[in-house]
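The structure appears right after this line, and notes come after that.
A single protein chain has been removed from this complex, and every other one stays in its place.
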Amino acid sequence: MKTEEKILRQAQNRNKRLDAFQRLLLFLIICLITALGTIIWIIPDDTPGLADAVVSMQEHSGVESSVTAVLLNFRGYDTLLEVMVLLLAVIGAWSLAKAPFPRQVTNTSPVQMGVVRLLVPLMFLVAAYLVWQGSHLAGGAFQGGAILGAAGVLLLVTDLPCLRAIPAQLLRIGLVLGPLLFVGVALFCLFFTGNLLGYPEETAGWLILLIEIACAISIGLTLSSLFAGGHPEYERPQSNNPTESSGNGEKP
Amino acid sequence: MITTLLYSMTGLLLFAMGFFTLIVHSHPLRKILAVNVMSTGVFLILVATAYKPLGMGQIDPVPHAMVLTGIVVSVSVTALALLLACRVQETSNLDLPGRKKQGRIPEESGQ
Partner (left out) sequence: MTSLQLTSPSWMIIPVILPLIAGLLSFLLNRGIFAIALTAALANLLAVSILTCQLLSYGPMRCHMGGWQPPLGITLRTDGPALLMLLMTAVTGLAITLYARGYFSYRILDPKRASQHQHQQRYFWPLWLLLLAGLNGLFLSSDIFNLYVTLELIAIAAASLAALSGKPASQLASFRYLLVNLLGSITFLLGVVFLYKSCRVLDLDLLHNVPMNKPGISAALALMSVGLLLKTALVPLHFWLPPAHANALAPVSIILSALVVKGSFYLLFRLWFEVFAQLITTPALNVMGTLGAVAILWGAIQAMRQHRLKLMIAYSTVSQLGYLFIAFPLARIDGSTQVWSIVIFMAMAHACAKSAMFMVAGTVFLHLGHDRINDLTGIRANLPITVLAYGIAGVSLMGLPPSGGFIAKWLLLSSALASSQWWWALVVIIGSLLAMTYVFRVMSRFFVIPEGYSSAKSTPPSPLLEWPALVLAMISLFLGLAASWPLYILSTGNPALAQVFSGGLP
């Protein structure tokens, strides 16, 4: 009993000490934030941004949406590296663990099944539309890829074997497709115009669309794989529809 | 002006809250969430810089693109961090810094 009391008292003491520490920390953070807030207040808001520069070059970019133009043309190099970051996350995840997902989700309710069956094709459609829309309005590879990823998550939590039926090698190809195509187009541009990612003006729109489609597929697969949480070399439950082959496997 | 300021201050506040949580709480999940809140705060400030009231000129698309990049980066890092945290809890007898001894966190049900 005595030792327990002792431990309890120690824990309480620790809590008290932590409280003092917390208060100090809180005070410091408040000071910091006040300083930063004042600075934000002071910074004049009238500095012209890069908006004019973007607008003046917009017609050479091959797309009508200014965000897409910045993302994939003017600052395409950033986006190239960023796609690599996503892929790196998957490689890192795969190096860490096996996917804990072969455990059968046996008690999927019929309602869930039905909803997923209805939703997933719709989500593919929305994703495709978002990618297409990226050239003139808000949208693009990342938004489309996010929707695809959500569809993938739905498929994973429901007992539909579509995603799990994709062989590991094919999954790898799907994951690398976007980044590799991006680099490929970048090098293609290097040979034609002398600049990395310097799209020829007349084909710029099409090249950007091509990159966006490939990247959307890869991003969708990436997000699903991250959700699955590990490398896919597990004993797969023998699926009865081995016909699934494409990256965004449509379900029966 | 006031809109930008409002959003920027909210962003700063989120940043501060996240930072406080990150240091004070030791549970890995809270730490990951705290970092996410922090980055959301930064993105909010960044988006606010792009804002222009209607008719005051073009909205600056560069911060938008930067935020998009930042979100993607943050998603990937979060996923990796979550996986690492799970992995540590699954495989180790080592206690994560904030894990209570009484097993407040139920053991993962295995593979």
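We call the chains A and B, going by the order they appear; numbering starts again at 1 in every chain.
Here is the rule we use: contacts are C-beta pairs under 8 Å (C-beta built on N, C-alpha and C of every residue); 3 or more make two chains touch, one makes a residue touch a chain.
Fair warning: this is a prediction, and the values are worked out from it, not measured in the lab.
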item: Touching residue (missing chain; options A:Leu25, A:Met57 or A:Ala128); value: A:Met57
item: Absent-chain contact - pick from A:Ala146, A:Leu197 or A:Leu226; value: A:Leu197
item: On chain A, residues whose C-beta touches the chain left out of the figure; value: 35-36, 39-40, 42-43, 47-50, 53-54, 57, 73-78, 81-82, 84-85, 87-89, 91-92, 94-96, 169, 172-173, 175-176, 179-180, 183, 186-187, 189-191, 193-199
item: Residues of chain B (touch criterion as defined above) contacting the omitted chain; value: 15, 22, 28, 31-32, 35, 38-39, 42, 45-46, 49, 60, 62-63, 66, 69-70, 73, 76-77, 80-81, 84-85, 87-88, 91-94, 96
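Quick note on the criterion: only the chains that are shown with their structure count from here on.
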item: Separation of chain A from chain B, taking each centre as the mean of its C-alpha atoms, in whole Å; value: 15
item: Chain A - residues contacting chain B, complex; value: 18, 22, 25-26, 29-30, 32-33, 36-37, 40-41, 45, 49-52, 54-55, 66-67, 69-71, 75, 78-79, 82, 85-86, 88-89, 92-93, 96-98, 100, 102-103, 142, 223, 226-227, 229-230
item: Of all residues in chain B, those that touch chain A in their complex; value: 1, 4-5, 8-9, 12-13, 15-16, 19-20, 23-24, 45, 49-50, 52, 57-65, 68-69, 71-73, 75-77, 79-80, 83-84, 86-87, 111
